[in-house]
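Here the structure is laid out as structure tokens; the discussion comes afterwards.
Every protein chain except one is present and positioned as in the full complex.
Per-chain numbering from 1; labels A, B and C assigned in written order.
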């Protein structure tokens, strides 16, 4: 396979497709033309891109839970509950971890055991096993758009089945669903596999069906500096539109400092518009993830964290918020806990929808620095690829020019270390090989020295560990234990 | 009685005192000199003014619940629980409604019935009936400063007993504990009665004992514009320091718009410092009340409201936050619910303690307008009193120059009507007789017209009603029902 | 409406919560009732005297602050003693101390002789419709 950032021709796509659909018996049921017809019959309130466009226009933030269980009926019940009791605006289907690793046999066993025990033994919905028909049962039973949320490095069969099944939104990407979710899968491989997914969605678009695509913004969810996740989001956006994707939601995971978080959402939008300027007709929206790292176990404290994420999203005017639950630290939430997270979030979204974070010098400075950092990374990526973004991305990972903190993947350099500054914004303690200018390096260093001074200690790995535990222990900045 | 803003001479004070202490048998046990000695033996961590001064210096916000039950042991248990499970920094003792109306006999009956039924039938702690000794049991059992929180127009005996009992903070004031809490009590009467309380605290101060005084900022808790509550807070502060009070915490009840709320806390501090400039040695701190109006019944939504209050307080850097609970809409909270409100609040206070709301044009404009409005009210009050603040205040109420929305008191003009503007800030829909300049009137009018235009309706009383219900129904601005 | 019905309303006992009372007054007036609002801090006697004086058809008692149980004891009996045998009695608000189950609370106040009992957060539309029905008002 020759990997380049170029739209696949249909011949190649069809060839690969035959193979993909053969990976599991349920692949047989996929009939593209019939799927197009099916989508065209969906009412607009079940189409994600329509709902997002409307929210963007009205300047409101939609709320979305995560949720998925092993069996179809229970999954429908769960989602109906979240819609009614949680007032979720748009719905997810979280895929189980076996399916994510393409272990459809284990998923099948999990379904069987779940049926026997009458409770879900899987941590998500095994959509491949349930097949096109199973997916459509969901679509038909529910009155809101459905998105596939997973974490699957090779998500081709999953895409074929869920999209033919009537899902109108698909999360992931060749970087964001590899590096945080895999250990031994090469970037080349996932970029290639995701070109397939994007091309598939491009095909839907060419046939007049809107499928929204959402790169997974928060990555490892743990102290990811905005410019790291922005770089990845923009690369995945560019790769997607090249294959014909038209509707994009770019994501960012809350860090916790209000100014940094608002700046992050604003710059994500501004930078993406800039980088995507050459592509017509792309509808761009943003998604803000409530804090994705370790949560406090206590539910009241968790409500505090959830609410702060909701408030930040509303003030930043993100198009969508992904909502956590008061059970986050302990386990997959009950549907009640899930609805509680949604209701707390909705309360704040509604209370703040008419308020916007008014600009000030600090915000402008923060935006400026995020933009500089992101541009410096992306410039080097393009340089490394001699203008080809796919090649550039592969080389950038090898060189540590893109580098994601705390990632399990062998293909990630793992050199950078993030830490919070004295106000809780996430900075580069160790910039690894990120191609930063002296100005950027100095800025980060100064910010961390400020904190070091306050804490009477050198910024070091212990600081990072303290920061990782901090929110779970009821604070933002991991101050030395007293 | 000739009412003027002048420090009472000791003779007069002692005369009245004899009468006060005779109002209920427990008054006998008050021995001032012994009380001074008792206070001087209190460790600093039980002294409110010390704890507030430290918090102010460190720029952190202390958290405080409301809590009170009929019986001493249960009250101690409750407060210990809130301290341990809620991490309350400073403690309250909320007084029951019979005591607040000086119905000590009904309070006695309530104690008896509570003993019989083994649960509190009173909505607070009847401190007068429990007497000095009863109060000291609390002080000795608890490791944090205790404040009396009540709503008592004539709070003289309550002050004598609780202060001799070792409480180091006393809420209320001649306006703030009359107008929202009484119907038939004249302002003259309560200003006079509160001069007594302030003089008593002044006496403690003269003897080297710090007793903190906290005017009740939120008043009726329902859409009170900042300049109304600021005017009252500053008047009560001036009246208090005249009688010798040295430690003051001025309060404000959250309205819900971030910029207005931050501006309110900042201006409250700045204006008070300005107006108190002539008095030496006054330690000034601020208290921010989480939303004081109608709450949502759903606990998850209530957590959202609580958290937003916590976040706002932290960003505004209020010295103290009064915390609501997820049971607010329904009834006096269980101790568990109370601790939950505290923990959610603490999570956000800690997460935001290193962040401050950075100034911007909107904030400055908001501050400017609050200051203008407050000064215009206060100027006229002084004018009406020919320089005497007590006389001015009495006349101001008669003239509606001070006017508190939704107050039960016959002595309040009740002409003004507040409503939210299009961003949720509370404005004057009907300014009644408030002595505002054209600029101020125009500003308020324009803001409300903006909203009217958005909602395609004239700003009117229906808008006010919609705003009163709004937060309880999950939003901030009471948009017309769909 | 043929003839206007009169309701007396107020907040009982040592309770000063004035906001809901103000809204109820507005709503019942708009709905076509003659409203006699005795406001907050109202003892039982005041409700009854106002009802006698105005020949009222119904009394609406509010209690928000938690002492409703104590304050409402004997209200129906006192009405009967005063000659108001047939008057319609409603009560609503946050009637008991604390967050409690609704049914036992409702039963308690029904037993005390109130005709209808309303939980926290009741919107005016509901008691207005009920009262029209109970008083046989058609419109």
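Assume a contact is a pair of C-beta atoms (placed from the backbone, for glycine too) under 8 Å apart; a residue touches a chain by one contact, two chains touch by 3 or more.
Owing to the predicted nature of the structure, the values given are computational and were not obtained by experimental measurement.
Although it is not drawn, the missing chain touches A when the whole complex is taken into account.
Here the missing chain is touched by one residue of A:130, A:210 or A:327, and it is A:327.
Contact with the chain not shown here comes from a single listed residue; of A:80, A:123, A:186 or A:445, that residue is A:123. Residue A:97 is the one among A:26, A:64 or A:97 that touches the chain missing from this view. Contact with the chain not shown here comes from a single listed residue; of A:24, A:275 or A:406, that residue is A:406.
Seen from chain A, the chain kept out of the figure touches residues 97-98, 100-101, 103, 106, 110, 113, 120-123, 151, 180-184, 220, 222, 293-294, 297, 327, 329-334, 337, 406-408, 461, 465, 468-469, 472.
Keep this in mind: only the chains that are shown with their structure count from here on.
Viewed as a network of touching protein chains, the structure reduces to a simple linear path. With centres taken as mean CA coordinates, the chain nearest to the overall protein centre is B. Averaged Cα coordinates give chain A a centre that lies 45 Å from the centre of chain B.
Our note on geometry: chain B versus chain C, Cα centroid distance of 30 Å, whole angstroms. Not a single residue in chain C touches at least two other chains.
Counting partners per residue, chain B has no residue that reaches two or more other chains.
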